[in-house]
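Removed: one protein chain of the complex. Kept in place: all other protein chains.
Order of writing sets the labels: A, B, C and D. Residues in every chain begin at 1.
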Amino acid sequence: KQEKQAADDTIRIGYVSALSGDTALWGQAGLNGMIMTAEKINAAGGVLGKQIEVIGLDGRGDPMDSVNAYNKLIDEYKVVAVVGTNFSSCNIPIAAVSDVKKVPVIATAASNDLVTVDEKGKLHPYSFRLCFIDSFQGGKMAEYMLDKGVKTAAILTNIGDSYSVGVSEYTIAAFKAGGGTIVAAEEANSGDNDFRAQLSKIAKSKPEVLFIPWIYNDVSLISKQARELGLKCQFVGFDGWDSMELPTLAEGALEGAVFCSRPGFSTPEAKAYGVEYQAKFNIGLEAECLYGNDGILWLAQVIEEAGSYDPEAIRAGLENTTFFDGLLGEMENDPLTHNPKRELAIFTIKGADEVFVEMYN
Amino acid sequence: MLKINNLHAAYGGIKALKGVSLEVNEGEVVAVLGSNGAGKSTLLNCISSVVKPTEGSIEFLGNLVPKHDYDVVGTGLVHVPEGRQIFTHLTVRDNLLVGAYLRNDPKGIKEDLDRVHKLFPRLKERENQYGGHLSGGEQQMLAISRGIMARPKLMLLDEPSLGLAPIIVNQIFEIIKEINKAGTAIMIVEQNAFKALSICDRAYILNVGLIEKTGTREEILCDDSLSKAYLGE
Amino acid sequence: MTPVLEIKNVTKNFGGVRAIDDFSVKIEPGKIHGLIGPNGAGKTTIFNNITGILTPCNGTIIFDEKEITGKKPHEIAQYGIGRTFQNIRLFSNLSVLQNVILACSMDAQYNLIDAFIRSPRYRRMEKQISEKAMSLLESVGLDGNCDEIASKLPYGHQRKLEIARAIALNPKLILLDEPAAGMNADESAELVGFILEIKERHEFTVLMIEHHMDVVTNLCDYVTVLNFGKTIASGTPAEVKKNEHVIEAYLGGAEGC
Amino acid sequence: MFLQQLVNGISVGGIYALIASGYALIYSLLGFSNWAHGEVAMLGAYVALLFTASLQLPFIAAAIIGIGGAAIISFLNERLAYRRIRENKAPTMFLMIAAMGLSIVFQNGSMLLFGAKFQKFPPIMPVSSISIGSVHVGVLDLLTLAVAAVALIVLEIVITKTKFGLGIRAIASNTATAGLLGINTNKMFALVFAIAGALAGMAGVLLGLKYNVYPTMGNIGLKAFIASVFGGLGSVRGAIVGAIVIGVTEVMVSGYLSSGLRDLITFALLIIILLIKPSGLMGVSVEEKA
Partner (left out) sequence: MFSDYTQGIMIIACINMIAVLGISVLTGFTRLFSFGNAGFMSIGAYTSALLTAKMGMPFIPAILVGILFAGIAAYLLGSLTLKLKGDYFLITTLGFGEMVRVLFNYIPITGGARGLSGIPKYTTLPIAVICLVLAVIIAWTLIHSKYGRNFTAIREQEIAAESVGIDITRSKKMAFVFSAMFAGWAGALYAHNLMFLSPMMFNLAKSAELTITVVIGGLGSLTGSIFGSLVVTLLPEIFRSLANYRMFLYGLAVVLIIILRPAGLFGYREFSIRKSIAFVKAAPGTITALLKGKSSKDKMEARK
């Protein structure tokens, strides 16, 4: 274990996510993003004069495996903080463990409310996150559509994915509460690639809009199949749509669709980062890269401010962050819930572009 | 036509053949006799390349037998194995056709099919039944017929009378004689030594992996010690 | 005397094939009863109907005054009918001893709890079973081979092992399907002695299928001859051997092989 | 609506059928479920994609190369893995486990090679669907069904009517004796795997056109497995019928009951059918004779 002890002039930061298996695309992207940013920080002199070393371990997207990886990072690699994962199902058990291990963990895209606060409402003091929570974006998007005068909506939920289930639940609730009618609430499952049964049914109910709380890959299939079946309504999405490639993948089926995302989605900084990323790793940018980037930047900011990289100091720093501006956009950490307060940005798809429409709050 | 020289074979550590040499000439019926476990089946398996000998050579029609069992039939040598080895999931008819797998003369195949149907009318009756559903004796008939379908120059028969009714046993030996008359040499392994000796030209007695005695039919029949051991009195 | 086994008007069809046709027979206790007939006459099918592997289309089978028609194979075995198979069916990857021990599970009258706590009852019975298996192997002359793998045994020994396994059920009736197949004259003669001996020792009745007429002649008290699933003759071996129908359908010109 | 759902169901079933046919072919020969079959389809799709996207070959040429590639990969599976296991005389279940291992290798290997991204074939069809009355029919679905139908007919004829088919069936029933009678078993295995691979490749390309190309697209092979069990293992006809039945059931359950319970109901139906017909819709079982 000797060689695993960090040298005195480095600060070790861990990363856990699915680096293998069928969701490795995003896990890898997050790690790459972290590594690229860490290199930049190091080149600029590091943090507190020390170099940052990123250690990524695979958790396969499996909760138990991810907990093990988190423990291994702390016990064997002596990291001071961990970034990851992008799965609520992994971060909920990690949060419970972090209560004991007392090393802060910043979830990237794990959006379930329980990641930072347990079911009894008690805060997990060491668990943080970067993304919107399900209730926030679900509710906001429903309100946004109601504001636009939409009265009837359909929704297609991925019941195998906690993100989709969570977002759907809040979207439906808010849409109904605002006086709208959900004319069809259909379900499909992770791994499905044919949605025509559900879409035929949705088409029959003639909604004005269809909410699609899915990850962009699936969104492209759903939208194409919907158009093939003659479904003409507007499509509405959430931050799972967050990908530059979506318009191309959907081959025009998403023209005019709207979705919400973090404000930094199409800023020049984010685009420049994407170009740099593509050049370095020879692969397109994923939102997850930005999460990785923001995770490490946030930690760096907190460590600098605290002047210490003791996990306890980092925890306090993260908790009391009132302003952090990353590639995802500006945020403030809510010390009571550990959820980031950030604004919701609305985008629309035009041709091969995703165009910023407005901020919505 | 078949010439075996100093053949050795073993299963793991157990030596089943320890230097067997023998010959089968064109047009002959040769019997190989011996008690349980003497190595008779092993001998036939070596000839048809199912078992690889550890030592010695096997020549058929002047060439070494091919290395793979599936190339052996092509040289004109067919092995009707011990225990019938029917294709249980194939119909009786298909079983027979597999026997003629390497042949490309539909007319000849048809002729031979008629021939075996005449030899064993039961197979004709059961033509569309699964091989696995035949009675033991019927399977034995099928196995022999399948061998005939290959139109071999030399046929190796491993206990063809096993499990057959006496009347069929008699018929089988008649049939073997007939096949032989039609020009096929026969090498037959039998427990029914008496019957085997009644049709063969020459015989070899195998004992725990070694040829104990060889001679013409008459010589063997006259040998008292042998008739005692293998013919029962 | 009440018969050990009585088959009444049993019929069995396979699709269009009538393998057994209104067949009846009575097996007297303590006797060796032969069942012979041409290939495909339905002999093995009768065995399979008796042992429950097949269910007759018609008719009843009574064993030891109980009707066993349509019962499951294991139930019939538990009633006391043991059998061997035409194509030997041993537990091939197991040792000779294990083959016999497996057949003694009926002697093991203990339950799961006994097994888990290794109760005295469990120990006693397990010990009894091992001893029984060894003595059975001794009586068939395989005690020297008890650690060998069954499938590696020479053919004749495999047949004996099958018989030993059948006897392990403490059966009243044993069904032997061609026990002498693949044996030469000498070995067959030895088998005859062997069967007589174990029959005396273990006191069961035998119903056997056999094509070796010398074995049938030397062993059987009574013979039933079957053709196309029907009885064509019955009587002592000497009687049936003289029967014209039997000669025509089964024996052919030359008698005995 | 019902008609539309029926069309949806049949077209879902068509995709399953195409994979299931190759699956059944291998089962009919070796008596084992080749769990890597879906991954062969996936690799075929990637090969085709590579040739259209990077080398700018016309789609048809690339598709043919993809199909050939899948055939070669399938052949290599046999040659390098399955054959050795057969030669070890291991029980068939070992082949199945090896196939699972291979599917893990292929899935993760292609992730390493090509990345986990969805990739798209360049559009090849001017219209993606045609409308007959109020029913929308996908052009690709028609193509898929046509290919599946042709595959079915050809395979049926080959297996039941030709000498090659007789050889396959003989090997399936008793490999050792088939060899003894002059059937070159190694060659036959190689050929059958290549044919099954080509079928998989075809399925892969069609799947890729329809649903994009990505490393886990082979997971659909599970549905093919279920379809071929449903239809009767080893029966190509059964596999295809089973595939259509499953496709239609899935769609109907999703359309009229609940997508959440779709798999529950499909599997329940499968179990019920197996209880009534223990060897599938069209499978035959030759019971062992005692």
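The rule is simple: a residue touches a chain if its C-beta (ideal position, glycine included) is under 8 Å from a C-beta of that chain, and two chains touch if they have at least 3 such contacts.
Everything quoted here is computed from the prediction, not taken from an experiment.
The hidden chain, counted over the whole complex, makes contact with A, C, D. Screening C:F91, C:Y155 or C:Y222 for touch with the missing chain picks out C:F91.
When the omitted chain is restored, the residue from C:V17, C:A108 or C:L196 that touches it is C:A108.
Contact with the undisplayed chain is limited, among A:A38, A:L57, A:V236 or A:L290, to A:L57.
Within the full complex, the residue among C:I20, C:V96, C:A168 or C:A233 touching the omitted chain is C:A168. On the side of chain D, the interface with the absent chain consists of residues 33, 81, 84-85, 88-91, 93-94, 97-98, 100-109, 111-112, 222, 225-226, 229, 233, 260-264, 267-268, 270-271, 274-275, 278-280, 285, 288, 290, using the contact rule stated above. Although one chain is not shown, part of chain C still touches it, namely residues 51-53, 72-75, 77-78, 82-83, 85, 89-94, 98, 101-103, 105-106, 108, 110, 112, 115-116, 118, 122, 165-166, 168-169.
Within the complete assembly, residues 19-21, 24, 28, 31, 56-58, 60, 62-65, 67-69, 71-72, 74-76, 88-89, 92-93, 96-97, 100-101, 112, 114, 118-120, 158-162, 164-166, 190 of chain A touch the chain that is not shown.
Everything below uses one rule, namely that only the chains that are shown with their structure count from here on.
Chain centres here are Cα means. That of chain A falls 36 Å from that of chain D. Multi-chain contact residues of chain D (touching two or more other chains): 289. Touching two or more other chains at once are residues 44, 86 of chain C.
Contacts from chain C toward chain B in the complex involve residues 14, 17, 36-41, 43-45, 86-87, 154-157, 178, 181-189, 211, 213-214, 249-257. Residue ranges on chain A touching chain D, taken from their complex, read 20-25, 28, 159, 186-189, 191, 193-194, 196-198, 200-201, 204, 217, 220-221, 224, 228-230, 245, 248-249, 251, 283-284. The part of chain B that touches chain C in the complex is made up of residues 35-37, 83, 122, 126, 129, 133-138, 140-141, 159, 161-171, 191-195, 229-232.
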